[in-house]
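In this view, the complex is presented without one of its protein chains, the others remaining in place.
We just call them A and B in the order they show up, numbering each chain from 1.
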Amino acid sequence: MADLTHSQALAREVAAEERPAAVRTWNPSDGMLAFLFTLPTMALLIAIGVFPLIWSLYLSFTRYSVAKNVAPVWIGLQNYQRVLGNEDIWAVFVTTAKYVVMAVGAEFLLGFGVALLLNRAFPGRGLLTTLLLLPMMLSPVIAASFWKLMYEPEWGALNFYIKDLGFRPIEWLANQKISLISLAIVDAWQWTPFMLLISLAGLSAVPRYLYEAAEVDQASGWFKFRHITLPMVWPLLLIALIFRTMDAVRVFEYPRIMTADAEATQTIATRLYHYAFPEFNTGLSTAFAYIVLVMIIAMTNIYVRYLVRATSR
Amino acid sequence: MYDSTSTRVLRGTLIGLGLLLAALFFLFPIYWLVLASFKTKAEVISPTPLHLGMFTPHLDNFRDIFGLSSGQTEAGTPREYLGRLINSIIIAGGSTVAAVLLGTLTAWAMARFRIPGKSDIMFYILSTRMLPPVVIIIPVFLMYTRLGLTQSHFGLALLYTTINLPFVVWMMKGFFDEIPHEYEDAAMLDGYPRLQAFFKVTLPNAWPGIAATAVFCLIVAWNEYTFAFILNSDPVAQTVPSFIASKSQTSAGINWGVIAAMSTVFVLPVFIFTFLVRNHLLRGVTFGAVRR
Partner (left out) sequence: MANVTVEKMTKRFGDVVAVRDLDLRVEDHEFMVFLGPSGCGKTTTLRCISGLERPEQGTIRIGDVVVNRMSPAVRDIAMVFQFYALYPHKTAYENIAFPLQARRLPRDEIERRVTDVARVLHIEHLLQRRPRQLSGGEQQRVALGRAMVRRPKVFLMDEPLTNLDAKLRSEMRAELKRLQKDLNATTVYVTHDQVEAMSMGDRIAVMRQGQIEQIGTPDEVYNHPASLFVAGFVGSPAMNFLPAAYRDGASPTLTVADGAFTLPVEPEWAQRIRERATGSSFTFGIRSEDIALYTEPGADRIASEVYVMEPLGDVNLFDLRVGGHIIKAKTLPNFQLRIGDQVWMAPDHAKMHLFDAQTERAIF
């Protein structure tokens, strides 16, 4: 047995080391932490976000063109009336809505589905996942350009194989009835990886012991999926859906590059661009943008309310 | 573990089939793109699709980009492309780090603490992402000119950080909401102050979310075109996307081969980054201590 006074001193030293150094480092209170952590973000968002927002809001009530060196002239709600009174505009909204439902719907189902397939260990899983994310890593302009090449009815890669199989070549972009679908395919191609990645991250965050408990409780595979996997992943999926929908509503490159403002594929963003640049009617385009903004706010509100309810404790 | 061999084989085959189909769909156009970077202009638009082995690949396009070929290059001298590439790395990388850092901290504060007007603040954060860039491009341009932030790495990086923050905050808050606060509470009961509890306990569990968010932010900033085109047109801080756009119009029409080569090279850094963090993306998080 060792000399006990020595070991007592040792014990005291060890205890002191193991106790967290609460007194030595800087320890902000909860309130201060909340403030400090939120400050930089809000500062940035307000500084760079608010001024342009307010200024363009002002512009929407004026007759103004960036091209001309004339000061903005206040015309009240005229821009808004012009936009809302234009019959074409509603077609543009409908087209965009159809596009968003097709593209985002496909991305959601495909993304979550492939994530479920990937949610197991196998050799090369990391590599395969990274490869599947490649479409998202391309610039949308490049994606649009090269899909346009593939969609070429005469010599595009797609039609070549369709002809090979004996079918008639498809006019992917020229046929007004299906051009919107063709665009949606490209959107789904490029952005399914987005849903895939978020689904994967969400799936991998479900604790394993919940599945073990369910296993012991004699739950079938489907039961486990419905009662454990889905409820835990659903909030994240919803957030992904919100962002993806917002982005899909603002789709610009695909219609512009692939169908060049054909009537069947005029989306909100291409119309906006049309007002803003060839017409250089800055006032009108900002009014239009704000109408769209209001609609997006309304739509997102619904999503978010649903999200809050889904995650309420 | 317990299914019969035949069930296991069947399931494995179906999963394999599904993954194969997915890989085909997502990777065929990529394959096509990469292949095009080895083709001449004519070969790219040839009526018969030229697969591997049906044409002689050549590196002319790549030489063009980096200015290593003799004769008239379309894409500029080496310093041009490389310089733009480095700019992209600095601006996109820097803004990603900043956005993930600031956004994660904010997200955690939002998830853990009761903040007055929290849902309003969160909605405001979300709303900054709702306007199409086309609309605010001009006010931003004017503001930046007045502040001297145009044609700079810092200015564009600042903008990208701002653009990416809403996504980071919402995404990471979603993650932190799922991590039970009991783990921090337990650490605090053990004597750790809140801040240290966050670093020791919560953060390690959040890596899949952080990795995924970082990848997204990087991609957005990497490929961003509208603001980069307007704000950073000077060579000193120009990024690759606007460079590609400016080079894609030549007198002889678009040389798809060169465009493909530029895009292939441009995708590589992002691909490599994602590949490097893939283990964090896919990590299964186990809550609760594993055996002591």
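As a convention for this text, a contact is a pair of C-beta atoms (placed from the backbone, for glycine too) under 8 Å apart; a residue touches a chain by one contact, two chains touch by 3 or more.
Everything numeric in this text was worked out from a predicted model, so none of it was measured.
*Asks:* Decide which residue listed in A:Asp88, A:Glu215 or A:Glu263 touches the omitted chain of the complex.
*Replies:* Counting the whole complex, the residue in contact with the absent chain is A:Glu215.
*Asks:* If you put the missing chain back, which residues of chain B would it touch?
*Replies:* 1-2, 180-182, 287-288, 291-292
*Asks:* Can you list where chain A touches the absent chain?
*Replies:* Those residues of chain A that touch the unshown chain are 1, 4, 209-210, 212-220, 223, 227-228, 231-232, 313.
The working rule: only the chains that are shown with their structure count from here on.
*Asks:* Averaging over Cα atoms per chain, report the distance between chain A and chain B in Å.
*Replies:* About 13 Å, centre to centre.
*Asks:* In the complex of these two chains, what residues of chain A are touching chain B?
*Replies:* The touching residues are 19-20, 22, 25, 27-31, 33-34, 37-38, 40-42, 44-45, 48-49, 51-53, 55-56, 66, 110, 113-114, 117-118, 120, 125-143, 145-147, 149-150, 152, 154-155, 157, 160-161, 189, 192-194, 197-198, 200-201, 204-205, 207-209, 232, 235-236, 239, 242-243, 246, 250, 252, 268-269, 272-273, 276, 282, 285-286, 289, 292-293, 296-297, 300-301, 304, 308, 311.
*Asks:* Quick check: in the complex, which residue numbers of chain B touch chain A?
*Replies:* Where chain B meets chain A, its residues are 15, 18-19, 22-23, 25-27, 29-30, 32-33, 36, 44-49, 102-103, 105-106, 108-110, 112-113, 115, 119, 121-132, 134-136, 138-140, 142-143, 158-159, 161-162, 165-167, 169-171, 174-175, 177-178, 190-196, 208-209, 211-212, 215-216, 219, 222-223, 225, 241, 244-245, 256, 259-260, 263, 266-267, 270-271, 274-275, 278-279, 281-288.
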